[in-house]
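Only one protein chain is missing from this complex, and each of the others stays in its spot.
When the chains are written out, they are named A and B in that same order, and each has its own residue count from 1.
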Amino acid sequence: MTFERLPFFIWAQLITAFLLLLAFPPLEGAAFLQLFDRLLGTSFFLPSGLFVNGHIYDVSGGGNALLWQHLFWFLGHPEVYVIILPALGIVTEIIACNTRKNVSGFDMMRYSVIFLGFLSFVVWSHHTYLTGMGTNITAFFQTTTMIISIPSIIIVSALFITLWGGSIRFNVPMLFALAFLPMFGFGGLTGLPLGLAATDIPLHDTYYVIGHFHYVVAPGVILGLFAGIYYWFPKATGRKMNEILGHLHFWPTLITMNLVFFPMLIQGLMGLNRRMYDGGATYTFNQGILHWNIVISWAAWTMAIAQIPFIFNFFYSMFNGEKVNSDNPWESATLEWATPTPPPHGNFTKPITVYREPYSYSLEGAPKDYSPQDQKEI
Amino acid sequence: MEEHSQQDEPKRDILIYLSIIAMTGLIIGISHLQLKTMGIFLIVPIACTEAGILAYYFMHLMTKKKTVHLILLLTVITFITLLFWPAWDVVYSPRTPSEFTVF
Partner (left out) sequence: MSQETEFIPYIVESREDTGLYNAKLGIWLFLASEIMLFGSLFSAYILLRVGSFTWPVQSEIQNVAIGAINSVVLLSSSIFFIRAWVALKADDIVKYKKFMYLVILFAFIFLTLKGVEYYQHFSHGEFPKSSVFLGLYFLMTGLHALHIIGGILVNSYYAGPGLYLRAQNKQWFINRVEVAGLYWHFVDLVWIFLFSTLYLL
């Protein structure tokens, strides 16, 4: 096994691990500061001269609420990459397997994900544009934020290009993986006006922001996770999940997800603010867009109902699902299928040698359209 | 494991020990002079040198590989940039004194 023979999912998990390792401690530091503020009456985040309930607030002062914001978002931004990278990995696995060809631009994807991991540490202040930062610092973070969109675009584009000329099998995991691509791409694109400081001024703290991050997380990450569950369920249990219930889960979920979050983008552009207790009803400029809330609510409840087939499917198929007839029901070339299905204690029953690249599908001269990584002959 | 290890040079241990203590004494002396900003620019590099000697001392136990050194250098550069660019921005952006507590 070499680094080049690792599947993209493992690369994504590796970068995720580094992000977690290095990004969480500043939040830990901030938590300690916050703990001291709460328990010991320090004022790391409270400035001097605070007037609370008609009295001077009895703390030493000298703190700064912005310190909290910077420490928090130093984790906060790598955190969102932690959230998306595993899902990207899962989707890559499924797309490669179900298009029966190698992922296009796999090298570029690897370099992109490393670059992404590194860059994710230097963009955090795009969450604090509106806090009165100086223009130099804003320009710095704006630049890095624009640059960080490039690796993500490369990865999603590479996955799109992989579909070209592929022999696509539209099973349920593939449906979810395919839906991930445009949805995540769309969510990423809606992030661009937020990443530019000037356009962020009217959009920050509005429903547009909610629409943006939910588009990347809900249609993005969650579709990726569902895809992974459908894909690896046979591996874990030895039974496939029901296809019809899978479709019943997928289509309503996809449609209602869009119905829930797209109107939020509209509302945000029209100026509807976040975190208002009445949802913006007191402002006249919001009156024309509040009706979308009804659409969002209906769609949300429908989406909840659409999950019922999935939950039922998950538990039912564990006991009564169609049993797989081989260790490798999806005919995938990667190593997790080299173990028995379901795997015994210790996963692998014999030592493995890895002979080739992870997505060895449709190789020239091969007898089958996939060549498992641990099999010496093509 | 390593040929070039501590058991060959206990004298080097003592030398490094004494040099770090000497540098500590030096920065205590500098702090007594109460030099304000200049003091910071003197004390911090010396403290970094002390730390660097100590780290190299046990980094020498780590590896001599170039990749590792490069990664460390990259980390240090990133760290310094992230710490001091915002501070520079705070200090040198035009602000009236009343705005100074906001950054």
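Assume contacts are C-beta pairs under 8 Å (C-beta built on N, C-alpha and C of every residue); 3 or more make two chains touch, one makes a residue touch a chain.
Only a predicted model underlies this, so the values are computations on that prediction, with no experimental measurement involved.
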Considering the complete complex, which visible chains touch the unshown chain? A, B
Of the listed residues A:8, A:44, A:106 or A:124, which contacts the missing chain in the full complex? A:44
On chain B, the omitted chain is touched by residues 1, 5-7, 10, 13, 17, 20-21, 24-25, 27-28, 30-32, 34, 39-40, 43-44, 46-47, 50-51, 54-55, 57-58, 61-65, 67-68, 75, 79, 82-83, 86-87, 90-91, 100-103
In the complete complex, the non-displayed chain touches which residues of chain A? 21-26, 28-30, 32-33, 36, 40-44, 59-64, 67, 70-71, 74
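The rule we apply is simple: only the chains that are shown with their structure count from here on.
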Within the complex, which stretch of chain A touches chain B? 47-48, 64, 66, 70, 121-122, 132-137, 140
Mind pulling up the chain B residues that touch chain A in the complex? 78, 82, 85-86, 89-90, 93, 101-103
